[in-house]
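Left out: one protein chain. Kept in place: all the others.
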Amino acid sequence: MSNQVALTGNEAIANAMRQINPDVVAAYPITPQTEIVQIFSQFVADGEVDTDFVTVESEHSAMSASVGASASGARAMTATAANGLALMWEILYIAASTRLPIVMPVVNRALSGPINIHCDHSDSMGARDSGWIQLYAENAQEAYDNTIQAFKIGEHEDVKLPVMVNMDGFIISHAVENFNILADEDVQEFIGEYNPEHTLLDAENPITVGPIDLQDYYFEHKRQQSEAVKHAKKVVAEVAEEYNELTGRGFSYFEEYKLDDAEVGIVALGSTTGTAKAAVDNLRDEGIKAGLLKLRLYRPFPAEEITEALSNLKVLAVLDRAETFSDTGGPVFADIRSALYNADSEIEAVNYIYGLGGRDTQVDEIEAVYKDLQDILESGEVEERVQYLGVRE
Amino acid sequence: MSKVDLKEIAKQEEELTGGHRLCSGCGASIIVRQVMRATEDPVVVGIATGCLEVSTTIYPYTAWKGSFIHNAFENVAATISGAESAFRSLKRQGKLEGDTKFLAIGGDGGTYDIGFQSLSGALERGHDMVYLCYDNGAYMNTGIQRSSATPRNASTSTSPDGEVIPGKQQFKKELTDIVAAHNIPYVAQASPHNFRDLIKKARKAFEVEGPAFLNVLAQCPRGWRHPEGEGLDILRAATDTCFWPLFEVENGEWKLNYIPREKAPITDWLKPQGRFKHLFKDKNKYLIDEIQEHVDQRWETLLHRTGEK
Partner (left out) sequence: MAKKDQQKPGWKSIPEGGLIIEPGNADDYKTGGWRTYRPMIDQEICINCHICWIYCPDSSIISKDEEIKGYDYDHCKGCGICANECPVDAITMLEEGNLSEK
């Protein structure tokens, strides 16, 4: 059973958390995530959840307490953004390598400096190698759906990894959208009970968590983690399928939009993919064979599936809402090019860094990108591999 | 509270096995063994990165008989906050039974310095946990660097005695007082040479509802530079000279637990330790007077605060 509601992205996530009813939430306010914490604390105050809400004094402690709670066998959640995520950095790695299935919505915001509170992906992209599974959303519906699926992915016995559910700051978090919300009992039935094999609170079977792991075993533990990430790819698809059966919504790794016969295409993630769909529609009206691949799963990276989906393209632009400052383009671009190389692809791929610090990206700008791709298609020449979309010269 | 009967507590199971790799004569494991005997409930132990943590859990070995977690250096209080919250939540939901105690342990680096924020946050939130600081007055695990717990003029690897600077320039931070200012149910300063006092304090710490804090002086033969077997004599001198007063703050009430019949001169504490050796050169003797004056003032303050004077 589901209901249509009109809520902001933050309200959507807070409600998903209420329906999940985690045992422990340890969180700290930061724009634009603050609403999630506020709304959820009201659920706690009203007794709508069984959660022990730990009002920590920093994001570092939020993630640290989540690790302590998760190692104790609790379903643990937190939520953050930008600088808050950066403050957690050290513990992100520890959570993943200790194989704790914590779930964390991240309301994407520019990572300073100068300080900026608006959307880009510099926060979560920086954490792409931390060992967390990363899901991205186009809108509040997807952010909600991803949150509901997150524990089921992370807790899977072949995975045991934390999951970061990303949602664009303000653009999704603060905009009211109509979307479908599941019945509380359906969420509970979907996520099931969590009964980890080993926990700190099992006094009959004590464990040691987080020992010092030196040259003789550390590498083996990292190898296990790599294997878990491989499994995660499979599990993400399985869970998506099950969710689809329940709701009729969703897709596993990415959504293909008019990609089948497209010659020029864009790969992007987050809210801008909605804008890109409008651009594709306009260009299709003009007879341009434009398409879009909207990424949902960024970590692990579904490289083969992506290159397969892009295989009919001639020219591709990857949109990155983050800079790597490597002078070779954004993070998604690096992954996509690497995947294309493995596939012996002849697709010409270029990169656009866009929307940093919340800079608005309009339909006509995306259309201009497609026109650039058309030019490349016709001339066979790439003048600039990496460009900056929407910045003043 | 019943008296500490060694023969009785020796019947309890050893919670920390031999085979850990702390240096010979280390004070940290002595403290742990005494504190762990203050409760019969299962204890979830968390330790901040440091000597005790690395030495007791070198994979694939653990010296801990009960549940143990190490997360990072600056966050043991937050980590144990999370474990205790999980316990409360699961118990409330009927998913767990019985009682469990929560013990967070940090060295002075992990407590006075880098873990201070996490500690303060956990105390303020009121988690039902004991925080134990084993204070050996420097970052011993990384090779004896100064911390805010290092005593004035101690020579460490980042506050060495030199031609113009005679060791650490600052007095030790009074962390126990700062913790007491959080108005938590129980705060105490102790030393393992006085095991009866320490174990009684640990019992109180485990028994109170809410956070409790134990600041315990620990010898470090490497960092303090003294013979391995003589650590407890130095701790004794720390309390006899009033360098490390034994006191407790129970529900806001301050109490001194040990008043030496005659306060020993501070040199009794300084002299046996190689890290203070330079103070006994003629040109530095005024520093000993300054340290004595500081200790005297602190002791006077405590006498007044505890109503002894």
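For reference, chains read A and B in written order, and residue numbers begin at 1 within each chain.
To be clear about the criterion, a residue touches a chain if its C-beta (ideal position, glycine included) is under 8 Å from a C-beta of that chain, and two chains touch if they have at least 3 such contacts.
Predicted model only: the values in this text are computed from it and were never measured.
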| item | value |
| --- | --- |
| Candidates B:L22, B:A38 or B:A202 - the one touching the absent chain | B:L22 |
| Of A:Q4, A:N205 or A:S379, the residue in touch with the unshown chain | A:N205 |
| Contacting the left-out chain in the complete assembly, out of B:E124, B:E174, B:E207 or B:E230 | B:E230 |
| Hidden partner interface residues of subunit A, rising order | 97-100, 160, 198, 205-211, 213, 216-217, 219-221, 223-224, 227-228 |
| Residues of subunit B (touch criterion as defined above) contacting the omitted chain | 6-7, 9-10, 14, 16-30, 33-34, 56-66, 192, 195, 221, 227-233 |
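Here is the rule we go by: only the chains that are shown with their structure count from here on.
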| item | value |
| --- | --- |
| Averaged-CA centre spacing for the pair subunit B and subunit A, given as whole angstrom | 43 |
| Footprint of subunit B on subunit A - complex, ascending | 23-24, 26, 50-52, 54-58, 60-62, 64-74, 76, 90-91, 94, 200-203, 206-214, 216-217 |
| For the subunit B and subunit A complex, residues of the former touching the latter | 42, 44, 46, 53-54, 57-62, 64-72, 74-75, 77-90, 92-93, 96, 98, 100, 117-118, 120-122, 124-125 |
